[in-house]
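What follows is part of the complex, with its chains left where they were.
Going by the order they are written in, the chains are A and B; count residues from 1 in each one.
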Amino acid sequence: MEKRFVYMDHAATTYTKPEVLEAMMPYFTEQFGNASSIYTFGRRSKAAIEEAREKVAKALNALPDEIYFTGGGSEADNWAIKGVAFANRDKGNHIITTKIEHHAVLHTCEYLEKQGFEVTYLDVDEYGMINLEDLKKAITDKTILITIMFANNEIGTIQPIAEIGKIARERGIYFHTDAVQAVGNVNIDVKEMNIDLLSLAAHKFYGPKGVGALYIRKGVKIDNLIHGGGQERKRRAGTENLPGIVGLGKAIELATSNIEEHNRKIKSMRDRLLNGIMEKIPYTKLNGHPEKRLPGNINVSFQFIEGESLLLLLDHYGICASTGSACSSGSLDPSHVLMAIGLPHEIAHGSLRLSLGDLNKEEDVDYVLEVLPQIVQRLRDMSPLYES
Amino acid sequence: MYSDKVMDHFMNPRNVGEIENPDGVGEVGNAKCGDIMKIYIKVENNRIVDVKFKTFGCGSAIASSSMATELIKGKTLEEAWELTNVAVAEALDGLPPAKMHCSVLAEQAIHKAINDYRIKNGLEPWEDRFTDDDDHHHE
């Protein structure tokens, strides 16, 4: 079997599509003018940014004036949560989130706890789903913000966003969703879903790294995170990342123009791979929701082995993947997401995330199905926990 | 991240397996922290004539097991006892700081195996410099 390079870590980051890069190219060396400048050369840059803003708005069913560009998904999450928290402190100091959020949300909430806010971290069930009744019960008079991710980056579970939005809107509480993993994989309609704020990052849907956006519904009271110049309608200072923003616009247009068709293709490869893994490798558990999950996401735990060593061996065979094992995190504990769905430590340690995307071909699936069972067996043969 | 030596010992680990009827066995770590190391020794005339290991853990843990078993093979028990985790790491051309604790496991497992042998043979166990098996931390 010939060694291949197989990239199955699209949830970590994607390549920038050539069409996207091509759209960006004129804005580096040629049409580089500052979008805030009043001369024609600057106004052309401004126009390019506004065109990108319209594309983002269209993809979310928002208004262009509700889209603010940021330096990435983490900045968008930080801004949404801190911005709403500080601007609405007079109304209350309570925030509701979940135990399975990305660190950009969790660590921001923890920071706010130090600033006098109270945060409820909702439990999830074994599939990573929140319980809507729990959410309702958690709401108090002081709740000013609900922040719940659209789709989980590790196990791929998709939350009932429209239902959450409905509850939040009825109670007059702001609802932010971290949609960094969802854009391009799920249909998003901020109006219909009653979303007040939504974060996204271009590099998760074949756009460039270092640029993201925050949707802020008109009328939402929010403080700035980055103070300074009057860019982004005075809400996010800093010379606009012109090529990055143009790339984000192009990428979101491509990623949302044909979600169904795209997902069908990715999902069919994903399902074949997942079924093959479950068939060929005993003592394997699927993590996350069996159906309500991102189309490209596989998260499985192999008993008796540890994830980092698994990744190293996969890497040796040219396969890029990810794990929730503590050993690869540099911290004492395995992934908080795997803990939250109730996995014992040793099962969490043996987790493997394969996230499929546009770089994958059917041959990649064949290759992984050939390599992975051998590798798992090899590690199991070394494991004191495994009785062959 | 890892040195070539680590990768070599990880990809081609020496002394993997079990010894039937070993003279000493040492198991350390726990599945909660995600790393378990088990070392089997065969002792003749106070000398380790054979050693095998089984490890559940990261690349550094596997490479440390491999290197540590190599280093004590043929050594007297006293010599083997002196092997520190730092010596294992050095023999591997270094380990990342966050991965040093995996080499501690190897030292501890060897000590446990030696003391297991000593106890079985009616000898006083030697005192381990790590009082608590669990006090290794990922940092």
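Rule of thumb we're sticking to: a contact is a pair of C-beta atoms (placed from the backbone, for glycine too) under 8 Å apart; a residue touches a chain by one contact, two chains touch by 3 or more.
Treat the numbers as computed from the prediction; the structure is a model and nothing was measured.
Just one of each chain type is placed here, yet the complete complex contains A x2, B x2.
The rule we apply is simple: only the chains that are shown with their structure count from here on.
Distance between chain centres (mean CA atoms), chain A to chain B: 40 Å. The residues of chain A lying in touch with chain B in their complex are 304-306, 308-309, 312-313, 316, 325-328, 330-332, 334, 344-346, 349, 381-385.
On the side of chain B, the complex with chain A involves touching residues 2, 7, 10-11, 13, 16, 27, 31-38, 54-59, 61-62, 98, 137-139.
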